[in-house]
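With one protein chain held back, the other chains of the complex are shown just where they sit.
Let's turn to subunit A:
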Amino acid sequence: MEPFDHASALKGCARQDPAALRRLYDREAGFLLAVALRIVRRRDVAVDVLHDAFLDIWERAGSFDSSRGTGRAWITSIVRYRALKYIRAASRETDIDAVTVAEIVDAAPDPFAALAASQDGVRLHGCLARLGADKRQVILLAYVDGLSQSEIAERLATPLGTVKAWVRRSLIALKDCLS
């Protein structure tokens, strides 16, 4: 893929230039929709998440700080938090049962395998590989699939307390490995 300057597109958005938002959209909408879809698991909802996220990006572009991180991570986070908020609110209302979650997650491609094949994923793949299978799965089920700790506990048939301890230990090990 050609290099793309996300930070300058975000500066354009902060200056209220709609063409800058369009450039970001053309470049990233498909990728961001995949992120939202994986978490909310329903296309109609994912489409709404993407819509709202782009309005957020437009409104909040002025607060993007390129000294803290990349523009791509920033916009991806906006989509993820929107999707996560939706799925948490929805699960309180509808209570998706664990079996359904398991089925959906099983049918989706394995992000760990995909990471190995991706160019910028080598380092994260290496650090996740060092965690061991269970702890790695906890991180990816949360980050990629948007599962809550209790959903992960059910999914892995592991006590909630153990999952919580794994999260903590995995984060400390990952921080060390990725820094």
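The criterion applied here is as follows: a residue touches a chain if its C-beta (ideal position, glycine included) is under 8 Å from a C-beta of that chain, and two chains touch if they have at least 3 such contacts; residues count from 1.
Basically, contacts and distances are computed from a predicted model.
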item: Name per UniProt, for the chain absent here [options: "Nitrate reductase", "NADH-quinone oxidoreductase subunit M", "Anti-sigma-K factor RskA" or "Amino acid ABC transporter membrane protein 1 (PAAT family)"]; value: "Anti-sigma-K factor RskA"
item: Residue among A:5, A:59 or A:134 touching the omitted chain; value: A:59
item: Chain not shown, touching residues in subunit A; value: 13-14, 16, 18, 21-22, 25, 29-31, 33-35, 37-38, 46-48, 50-51, 54-55, 58-63, 68-70, 72-74, 76-77, 80-82, 84-85, 88-89, 109, 111, 114-115, 117-118, 120-121, 123-125, 139-140, 142-144, 146, 148-149, 167-168, 171-172, 174-175, 178
